[in-house]
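Starting off with a structure, shown below.
Certain chains of the assembly are absent from this excerpt, and the rest are unmoved.
Each chain carries a letter (A and B) given by its place in the written order, and its residues are counted from 1.
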Amino acid sequence: MPMVSVAVAGCTGYAGGELLRLLLSHPEVEVGALTAGSSAGRRLGALQPHLGPLADRVVQESTPEVLAGHDVVFLALPHGTSAAIAAALPEDCLVVDCGADFRLADPADWQQFYGTEHAGTWPYGLPELPGQREVLAGARRIAVPGCYPTSATLALAPAVAAGLVDGRDVVVVAASGPSGAGKSLKPHLLGSELMGSASAYGVGGVHRHVPEIRQNLRTLGADDPTLSFTPVLVPMSRGILSTCSAPLQPGVDAERARAAYTEALADEPFVTLLPEGQWPQTQSVLGSNTVHLQVAVDAAAGRLVVVVALDNLTKGTAGGAVQSMNLALGLPETLGLPLVGVAP
Amino acid sequence: MPMVSVAVAGCTGYAGGELLRLLLSHPEVEVGALTAGSSAGRRLGALQPHLGPLADRVVQESTPEVLAGHDVVFLALPHGTSAAIAAALPEDCLVVDCGADFRLADPADWQQFYGTEHAGTWPYGLPELPGQREVLAGARRIAVPGCYPTSATLALAPAVAAGLVDGRDVVVVAASGPSGAGKSLKPHLLGSELMGSASAYGVGGVHRHVPEIRQNLRTLGADDPTLSFTPVLVPMSRGILSTCSAPLQPGVDAERARAAYTEALADEPFVTLLPEGQWPQTQSVLGSNTVHLQVAVDAAAGRLVVVVALDNLTKGTAGGAVQSMNLALGLPETLGLPLVGVAP
């Protein structure tokens, strides 16, 4: 089988850089065009110094002409810019969008949280959702989930599916590093502001990942999910640690909860339920496509609590994207994806 | 008025060090005996190099003989060791215990979470609780609250008092640095483990601060508070950022919530409700006795969300202790306490 030729649009950002880090060690991939907006014409090495093997590549413009002619095109672009490019690419080209444009099924959700016209809905690149591997097999358009929704959905999926919780009154507080916000030059993303400090943002139901998480809970079988979601910026470049809880359904105890998670995750290659007593830490999964989670039943509080750790740039973005690409192309799902975190 | 003579037992730990940092700039205090356990006999400068003015002091043993003869004795000792020392100190000596021993009113709570015999209950050093300033005025035994309970209680007090929430199904997720755990030589507190990583611990209702927070919610008027509490270690030495939420009582909207917080905090010298749209960050209160909080009504989720930032060693421990000392001695409550954080 010939190598899969892959282009990356938005190669100068953090998501684009992580895609290239992973693609460089993917045994079936050949890295093709690298494109961006204002950085077109520059050496990639000046912008992504860690990508040594590609240092002398020159960044091209993100036009359909440059991107066409590849088997796969990854889009790591600002929200709202993918649709035009995707429309100009051939139907048999696999387009994997790391942005938000095609994640939401309900145009009203899009309108409420993004304020523009809805571009459409693509197959959702979270293979761990029930039946989703079949959906992704052979797909030619894939919307990669947001990093927070990946964490919250993987944390709660076994619980909703097994009826441990019903998806109502879910509370998610997610500690994350700033790389998920990209290389934007905003004052609150400066190192001086972030180091030694924790801060909340997008509080009170206004974060754009709220409708995506609720959509996933519905996919899992929750009739009318409600969600309080608070992201917290903490001083680390990468990683998300989400603490997710929801009211216990009657009769759920620790044993039943653990059994449900054990069973649900038994065959998942990237999602690991840690042994009892061991709690997730983001360091353990840094740079890998692995997700660590742990579950507790707090009988006094009447809540199931699930803590989940993942790398927002790997499983939360670029790793998840490559995982979905593998499925779409009929390659082994885990091909080229690191399982072991860079710790300490 | 003569200066207040103050001894600090446990002067070599983080809480003891922070007490001394604050006491050194307190205009009415004279620092007396400095005591500890295994470090007795050493220069303080070798153990607390930031305390320059006390560098040449020699650490003494933590015995009642050494500690007696001061107007105030601060105890910053491991849990379970305060009672014996306090019993040997004169009744008119103000003893301020930064440990847990005398915080809980219910011996059953103590027994369940600490597993030893309950030492007793002292006036609780959180002046912001209703009527508590009167309790503390003239007190000669004070139990300083835990750092997490300080954050959660201050966050929720106006809401419970005003009936915005009823104290049931409270969820608190608190991001914190490791200094609250003291200088213990434990593997998970090593810098290599903590830097670049976030991790949860004490999940599922087992953290010792759970009964203390519930006790405070009852003090505030909640009949039967329930609490899911998850502490999260993040890579910063100091600071707590707690995200607290609870189901909204019927009819509560953003306006009413904001009005309740504005009114409740109008005269509080150390607790600030930030202007709308501005969210707390721990950096802003680092090294100060100030608490920043912000409140949101998430109507879709049916929850009130309060985010609060404080310095676990200052307002969360040593600053709160000095504030209570001021009240007990009839000094101005804010005397000697910094209001401005060391940012960035």
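In this section, a residue touches a chain if its C-beta (ideal position, glycine included) is under 8 Å from a C-beta of that chain, and two chains touch if they have at least 3 such contacts.
What you see is a predicted model, and the numbers here were worked out from it, not measured in a lab.
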Inset, instruction - Note that 2 identical chains are shown, then give how many the whole complex contains. - result: 4
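The rule we apply is simple: only the chains that are shown with their structure count from here on.
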Inset, instruction - On C-alpha atoms only, rotate chain A onto chain B and read off the angle in steps of 5 degrees. - result: 180
Inset, instruction - Find the geometric centre of each of chain A and chain B from their Cα atoms only, then give the gap between the two centres in Å, rounded to an integer. - result: 37
Inset, instruction - Name, in rising order, each residue of chain B that touches chain A in their complex. - result: 169, 171, 173, 175, 192-193, 195-201, 203-205, 210, 226-230, 232, 234-239, 241, 243, 245, 247, 279-284, 286, 294, 296-303, 305, 307, 309, 343-344
